[in-house]
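Removed: one protein chain of the complex. Kept in place: all other protein chains.
Up next, chain A:
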C-alpha cells in the first residue's frame, strides 16, 4: 500500500459514508489516463462498467482549458457552456494536453524537445531540469506544471465518479506505461494526492489488459466446462504517447506476467513526423511563439490527424490546408509514404516485441493469442508488424482496444479492495513483474543490477559489495533504474551514504545492499555493513525510493564527480550470501 505523500483537505472527507446499491463503498475505481484520451471504470457488483460524462462519452479528452480565467477539464469538455470545446480551441494555446507525456521528464528528454512544437508554451534549457510549461490566458502565458494539470483533470474525474456512484471515492488503480520510470510514477501519485485520490496500485497497461484476458478465459471455462489449460498471450498496446508489449500466461484465473517491454514512442510521434514531412520548413517560416504560429500549427495538426485516420482505411489521402499568410499545403499522401516517414517508429515497436519474446524465452509458435489495443493498433502497418512477428493472421477479438486497460484496472481495484463475487467473476490474481532493472552504481561508473527485469513482484534481492580504498569509512549508495550497463545511462532514483564502515584494508569489509518491492510497488533500499569481527557497526539504513524531486540529471553527474571515486563500491565477484 502506497502511503499518502500529502494531506489534502477535501469536502468529501467530511461527508458521512453513504450506502449505495450500485457498488461497494470501499472498492477502488480504475482510471486510464491516456496521453490523448482517458476513461474511468468501476466494478458494479457483477461486472465492470465504464462511466460516462455529461456528454454521454466513455472516452474523454485528456486536457485542461485555461481560457478566460476559468478552468475546465476534458472530463466534461466544457459542458457547462452553451457549446463544448472544439478542437480549434484545444489547439489555441489555452489548453494543456499531453500531460502524460510530459510528467516527470527532464528538459533534455527528446520527448520534451518534440513537445516544443505544441500550441502551448514549452521552454527548455537543456540542463536536466523540468521544462517550463505555460498556457495562454488573456493574451498572457501563465505557467503551470504537468502535475497540476493532471490534478485538475483528476478532480473533475473524481467529481464525475462520485456523481455516478453517489458516495465519496477514495481509492483508485491507475494504468501507466511500461516505460514509466519510478520518478514519473511518483509524480502520478502526487497528482492523485492533490486531487484527493489514494493510489492503491499502479498497473502497467499490458498487465491490466492481461487481467481482463484472464477473466475472459475464466468465463470461457465456466461456459464450456473445459479443462484449465494454460494460454499465453502477447499484448501490444500503442497509444498516443507510449507503446508497450507484454507476454502473459493465464490459467485458472491467474495472470502471470512473463515479460514486459516498453518504449516512449506513440501516435504523437507519428503525427509529428507526418507534419514535419508535409511542411519541412515550418520552423523557419514561423519564428517564436506568435499567434500566427499557434494558429498554423493547429490547422496543420488537425489536417494531419484527419489524414492519418483516413489512411487506416484508404490507400491514399488528399491533404489541402491553408495556413494563412500565403502558405498552403496541397499534397496526396499514400500509405507507403506514410510508412516510410515513420520507419524508425515501426522498428522500435518491432524491437520491444522481440525483446519481450526473448525475455519470456518463447517462440512465436508458443503464443496462443495476440491482443492489439490502443488507438494506434488501427494502423495497418502496426498490425502487420505485430501479427507478422507472432506468425498470426488475426488478433484476439474479444477485447475492445480502447476500453481494455481501464476495465483491467477496475478489476484489479475490486480484487485489491477485497471484493468477492459469488459467481466467481473476481476469482482472479495478477502476478506482476518489474519492468526495469534496479540496482546501484558500483565499480566506477557501472550499473550493478540487484533486482533484474521481469522479476515477479513482490520481490526482495540483495547483493554484497566491498570497499575500494584502504581505510574507507563511507560509501555512496546511488540507486538507479534502467536498462543501461553504465549508471548514468539510467534514471537516478536517489542516494544516501553508509557511514561508520570499520577502517580496514580494501576489499575486506562486506556491505550488503538489499532491495525490496512490495505488492504496492513501493521500493525500499536497505544497506549496511555486514557485521565485522568484534566491532560495533551502525544500524542498517532503510530508504524509500525515489527520493529525488528534480534535477536528477544534474544530480547524477554531480554525485559522480564529487564522490564517484572516493566513496565507490566494488561488487564481490561470484560469492553468494546464504
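The working rule: a residue touches a chain if its C-beta (ideal position, glycine included) is under 8 Å from a C-beta of that chain, and two chains touch if they have at least 3 such contacts; residues count from 1.
FYI, contacts and distances are computed from a predicted model.
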Task: Hidden chain of the complex, named as in its UniProt record, picked from "DDB1- and CUL4-associated factor 13", "Large ribosomal subunit protein uL3m", "J domain-containing protein" or "Proteasome subunit alpha type" - done: "J domain-containing protein"
Task: Candidates A:128, A:380 or A:458 - the one touching the absent chain - done: A:458
- [ ] Return the single residue from A:210, A:279 or A:415 that touches the missing chain.
- [x] A:415
Task: Which of A:430, A:468 or A:490 contacts the chain that the document leaves out - done: A:430
Task: Identified contact with the non-displayed chain, of A:230, A:347, A:400 or A:474 - done: A:230
Task: Residues belonging to chain A that touch the chain removed from view - done: 1-3, 26, 198, 228, 230, 249, 251-254, 256, 412, 415-420, 429-431, 455-456, 458-460, 462, 464, 510, 512, 514, 516, 518-520, 522, 524, 526, 530-534, 540, 542, 572, 574-578
